[in-house]
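Entry: chain A
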Amino acid sequence: MIPLSRALESSIGRKFVMSISGIALVLFVIVHLLGNLTLLVPDGGVAFNKYAAAFEDLGPFLYVIEMGLLAVILIHIFWGVTVTLKNRAARKKAYKEGIKTKGGPSNMTLLSANMIFSGIFLGIFIVVHLWHFRVRKVTEAGKIYVEGQEMTNLYGLVVEAFQHPGWVAFYMAAGLVLGFHLRHGFWSAFQSVGAMKPEWSGAINAIGMFIAVLLAIGFLGIPLYLFLM
Partner candidate 1 sequence: MAQESMTVHLKVWRQSGPEDEGEFRTYTQEDVNPDMSFLELLDVINEDLIKSGEDPIEFDSDCREGICGTCGCVVNGQAHGPERGTTVCQLHMRVFRHGETIVVEPWRADGFPVIKDLVVDRTALDRIIAAGGYVSVKTGPKPDANSLKIPKPRADAAFDAAACIGCGACVAACPNASASLFTGAKISHLAMLPQGKAESTRRAKRMVEQMDEEGFGACSNIGECEAACPKEISIDVIARMRREYLKSMFTSH
Partner candidate 2 sequence: MSKLDSRVPEGPLQEKWVNRLHEIKLVAPNNKKGISVIVVGTGLAGASAAASLGEMGYKVKAFCIQDSPRRAHSIAAQGGINAAKNYPNDGDSVWRLFYDTIKGGDFRSREANVYRLAQVSNNIIDQAVAQGVPFAREYGGELANRSFGGAQVSRTFYARGQTGQQLLLGAYQALMRQADEGSVEILPRREMLDLVLVDGKARGIIVRNLKTGDLERHEAEAVVLCTGGYGRTYFLSTNAFNSNATAAWRCHRRGAYFANPCYVQIHPTCIPQKGDYQSKLTLMSESLRNDGRVWVPKKKEDAKKDPKDIAESERDYYLERKYPSFGNLVPRDVASRNAKYVCDEGRGVPPTGRAVYLDFADAIDEQGEDTIRDKYGNLFHMYHKITDEDPYKVPMRIYPAVHYTMGGLWVDYELMSNIPGLFVAGEANFSDHGANRLGASALMQGLADGYFVVPYTIGNYLANYDIPEATTEHDAFAAAENEVEEGVKKLLKSDGKRTVIDIYKDLGDVMYDEVGMSRTKEGLAKAREKIVALREEFHAGVKVSGDDGFNKMLEVAGRVADFLELAELMAVDASEREESCGGHFREEYQTDEGEALRDDENFSHVAAWEYNKGGDPVKHKEELVFENVTPSTRSYK
């Protein structure tokens, strides 16, 4: 038996944590995107606001879920940073002329070898995004009556934000970076927990690619759509 604390310290254990938290986040992001699709319903925001209101109805449970989600994000970031720092420390004297890929089975790209940078960008995005819609939902969003019920007009906040090209660009970039992060991350999560066999790797890779592209299109498409509307 390996005590959990020791396992989590090991190079393999750290990657387990990255893998499981990563998969959890992918699931969240998929749900998030599905919900966001209500923004596309041409009903002046009714569907979206109802969707948002559904969360409010959860009451204190919402906080529990939000805290849980935040914890997963923080774990993913913390372990990601530690793994990266340890990995960099494994080669303190870098190649003077760099290394380049031999191709073939290698997945080495600037992005796969630098997940930390796409990760940092996404981390910053999350902070901005939380302020932008989660905090401002409470502090700035107006109220609206839908079918006789008072609701927070999150839709208004969103539509207003995406009138500014800067915000649109920022959100589109985040969608794109998320796609790239998952392009390597999704497949990698399976490999990291050993849930990978050579026969499956093609399929899992394809699914990863599919999810990455879909999420990227979804997340960069919505701001663009709202901007162009």
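As a selection rule, all candidates are chains of the complex that A comes from, given by their letters.
As a convention for this text, a residue touches a chain if its C-beta (ideal position, glycine included) is under 8 Å from a C-beta of that chain, and two chains touch if they have at least 3 such contacts; residues count from 1.
Computed from a predicted model, the values in this text were never measured in an experiment.
Although all of 1 or 2 belong to the complex, chain A touches just one of them, candidate 1. Residues of chain A touching candidate 1 in their complex: 1-2, 4, 7, 10-16, 83, 86-108, 112-113, 115, 184, 187-188, 191-198, 201.
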